[in-house]
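Following: one structure in structure tokens, then a few remarks.
Note that this complex is displayed minus one protein chain, with the remaining chains in position.
Then we have chain A:
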Amino acid sequence: MTDSGFRLKGSVVTTVLLEIQTFSLDDIVFHLKEKIDQVPHFFNQAPIIIDISKMKRGIRLEEFEVLIQSVSALGLGVIGWRCDPEALPVWNASVTIPLLPASKARPINISPAVKEETSPDVVVKTVVEERLVPQATKVITKPIRSGQQVYAEGDLIILNQVSAGAEVLADGNIHVYGALRGRALAGVKGDADARIFCKSMEAELVSIAGNFMLSDALQNIVWKDSAQVLLVDDSLEIVPL
């Protein structure tokens, strides 16, 4: 009930990684500008991370600050920097932008693939900061009441009833070990193999990967009995259990 006026949330952002190999400001700026000019809309105000972990020779604080300014001047937004934790420069605390933890970056080719004029000094990589977290199953023991909404990134198991006016959603399967009287939407991110299982089918709506059926139709197939819902050739099938 407290109203703090904000919410703290986690977020994943795709950024560009500028990996410096040799510090030669003019070369870097020249070749970087060339890259930017090829696909200006891609780089316009793009968040960028400067990575100095591949530098054979170190870099001085003044040089690094000039580099940040020059990159910013090209219209990129420098959001942080990376460095080999083993070779952290003594001046690391003096840098105004955040020092980010090292991560595994995979190089991907950005646009026009025809022009393979990569400068040996500057490698531009796109880092997709995505982690594959195994989607845990969410287990709920309390009844889901009217007006409540529950979403699971994996499977959703409800050991109670889902009231009329409640909504349960999952990227995976939905199991309801009670009466399903509200709405159940499985495979909401498009998984056509997702299924819905319930002990008593009394749903307002069931949906799998966007294919839905309303209670009027359900009543003619299985009603107030255990059932599963699955997608066969783009059409919903309601099968008694």
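Just so we're on the same page, a residue touches a chain if its C-beta (ideal position, glycine included) is under 8 Å from a C-beta of that chain, and two chains touch if they have at least 3 such contacts; residues count from 1.
Operating definition for what follows: contacts and distances are computed from a predicted model.
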item	value
Record-based protein name (UniProt) of the chain missing from this complex, from "ABC transporter ATP-binding protein", "1,2-phenylacetyl-CoA epoxidase subunit B", "3-oxoacyl-[acyl-carrier-protein] synthase 2" or "Septum site-determining protein MinD"	"Septum site-determining protein MinD"
Full-complex contact with the absent chain, from A:36, A:79, A:99 or A:164	A:164
Residues in chain A touching the chain absent from view	1-2, 142-148, 160-161, 163-166, 179, 181
